[in-house]
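For this view, one protein chain was removed and the others were kept in their places.
Labels for the chains are A and B, by order of writing; each one numbers its residues from 1.
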Amino acid sequence: MKAALDWAELEGVLRSSAEVLEGQGQISGLQWAHVHRKSWLTSSTYLANDGWSQFVDLSATDHFVEGESAKAAGRFVVQLIVGKGAARVALRVSLRLAELTLPSVAALWAGAAWFERELFDMYGVRFSSHPDLRRILLYPEFVGHPLRKDYEKARRQPLLRVGPLSQLKDGPK
Amino acid sequence: MRSLAATVDGVSVCLPAPATVLDACRAAGAAVVALCDHPSLRPAPSCNTCQVIVNGMLIRACAEPLRPGAAINTVGSAAVSARRQSLAKVSLGHPVACSTCHQSGGCELQAGLAASAPVVVEKNTVTRRSLATHSKTLGPTIALHKELCVGCTRCTRFVAEVLHRPILSLHASHGRIANLQIDEAADFNVPYALALTELCPVGVFEHKEDRTGTIPLWSQRSAPSVCAGCATGCPVWLHGNGQGVKRVSSRGGAHYLCNDGYQFFDERGLLRLAVPFTANAVASWDRALAAAAALLAPAMNAGSLAVVFSAQSPTLDLAALSAFAVERAAVAHVYSNLHPDGDATPPLMSTNKNPNAASLIALAPKSRPITSLVDDIGQGKVTAVLCVGVESVTPETHPALFEALGGLTALVVASSFEDALTRQAMVSLPLATVEETTGSFVNGEGVAQSFAPLHSPAGDALAGWDLMNHLSRLLGIEIGFASLNDARVWLKRHHPALCPTQGGA
Partner (left out) sequence: MTKARGANVQRNQRLVMDLPEAAGDSLGLVLGPSHPVLRGSARIVLEVEGEAIRAVDVQVGLLHRGFEKEAESSPYDQTLLLAERLNYVSPLLSAAGYALAVERLLGIEENIPMRARRLRVVVCELSRIADHLTCVGATALSLGASNAFFLLMDARARLWRLLESLAGPRLGSPYIRLGGVNSDLPDDWIAGFRTFSPGLRQTVWRVDQLLGENPMFRERTRGVAILAKQDVQGWGITGPVARASGVLCDVRKDNPYFGYEDFEFDVPLGDVGDNWDRYCLRMEELRQSLRIAEQAIGRLATGPVIVDDPRIVPPAVELRQTQVWAQASLFLLATAGPIIHPGEVYSAVESANGELGFYLASDGSARPKKCRVRSPSFANAAALGPLLTGHFVADVIPTYCLFNIVGGECDR
């Protein structure tokens, strides 16, 4: 029997800190729970304590649609996928583009640190109390956050200057 | 306004009244085509390709009014097979020619067949695999492909109901295949004839200038825009692949455009100004702006600078120019160029050929016609002129003006196209066009409508507000138009009536 998320228990945990479960559902491959930004740490801690110890993925979707107003709700959704045995559960949270910040869950799942760096790199999401928030897939001088929908795929980057050899260890400044 | 809530295959939709079941299906994204239905026409209903199930009954969605709380089912087997049968009937006798047909990719029959596939037609007698190579032409712009006709009657109803010129009719021939009859005496150069190319679901009427057939669908993109041909400002969709506008179609509104609207974004035989020029030599932006500032600064300080606004410019460009000239630099000599009135045919086309006259009047209230420049230059009151976005001013149309401009020591022109005015200028700066920037126009009825870019500006062209921000900074004035957001904020603060309510500026 595959493990399943106990909705009632999660809702109870959130209620005890005056928070709510904003939505839930099931898609092929996982159950998902949508929480408010305030509840991100509470819910993550609950999952970690409830035995969802397998860290799987941390990603984000930019839901912007051309022609929509910039204030469209639910524009930016971060999704954390964790597992217990064969089951997978996703914790989702909506962020506004003007405020792309979240507390880091690297203390709960060590693997989250690199995935949070990738979210910072690709979308510009800043994680508070992250041990080392810097770009991971792109080089440090890269300008912009490419996976955002307002980053045009063909955008050019500024050329870099090549420094003296002493910078070989650290890379170009 | 009353709104109607309904569900389509379990998906909730909410539409303003009055609406049809088909509107609800489209809002929910259901794959239902309606070949004989068109928003500009009353429902026929004749093709039966839009059948869905409501309250257990199979109905034609295009003609059925939407009642609140309706539960619409498009995926029930009765509906699916009814639509499949209607599509089979409609495609009987249709050439099997998708791979070479010009309408492929934008063909509603094709989309319907693919969504309902397989749509088997027994004993399809027509297996012709390519369209007739010598198609008849209607008027100068339309090629006719009668063999594609599926008998939907959109065109015959359109010419009768909207144009009130019954030049098309449909006759049954041999009892089965539709035969489109054209009144041979009709003049297909009528002002809305090109709307037939958008209306026909299968491409019987082909716009000869439509070049979308050369682009694979996966690299096509569309941008919501506004036609800048006249003060009506019909909302349009621009279609292309990042290298120019290949096709224009209507976007709501009347659901069709006038002939000029379909051709507005075509290359007009004018060369595009894509890089800055100083003294007829290509220059970098830095050098060109520095040269422009050097030319304009003495006149600005002496109070003999003239600025020309254009009613063809988007609101943000006019706003930046107004912030510089009217608000900050207090330029005394402000002029405006409006295109003269032209032909108009109702219901869409307006005699006023200026897309943004309302914004111009609001942002440069004390401007005088550009022809007043002649005297002012002659009397020595004006020694330097800055024109932004001025179009259609030529030595043939404004001979005295060109003579006067010829005597100037400082003429700076920002324009999208190379014309006599830019050739006359000491510094010419490239402007991005409507299909290359975000912006808005306020139309003749005072409605502000925004447009989005289809592709990035050609060459080194910049948006007018961006250009003005750089230029005024070099002239020692900070107007605060550093980004699109800053520009929108300025407009909202100073002229909220000119701001579009939906989307950007």
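Basically, contacts are C-beta pairs under 8 Å (C-beta built on N, C-alpha and C of every residue); 3 or more make two chains touch, one makes a residue touch a chain.
Computed from a predicted model, the values in this text were never measured in an experiment.
Enquirer: Could you tell me which of the visible chains the hidden chain touches?
Expert: A, B
Enquirer: Of the residues B:G29, B:P166 or B:G459, I need the one that contacts the missing chain.
Expert: B:G29
Enquirer: Give the residue, chosen from B:P118, B:P346 or B:G380, that touches the chain omitted from the document.
Expert: That would be B:P118, which touches the missing chain.
Enquirer: Using the document's contact rule, name the residues of chain B that touch the chain not shown here.
Expert: 29, 87, 91, 94-99, 104-105, 107, 109-111, 113-114, 116-121, 124, 127, 129, 216-218
Enquirer: Which residues does chain A use to touch the chain missing from this display?
Expert: 27-30, 53-57, 59, 61-63, 65, 79, 81, 85-86, 88, 90, 108-115, 118, 122, 131-132, 134-139, 146-147, 153, 166, 168-170
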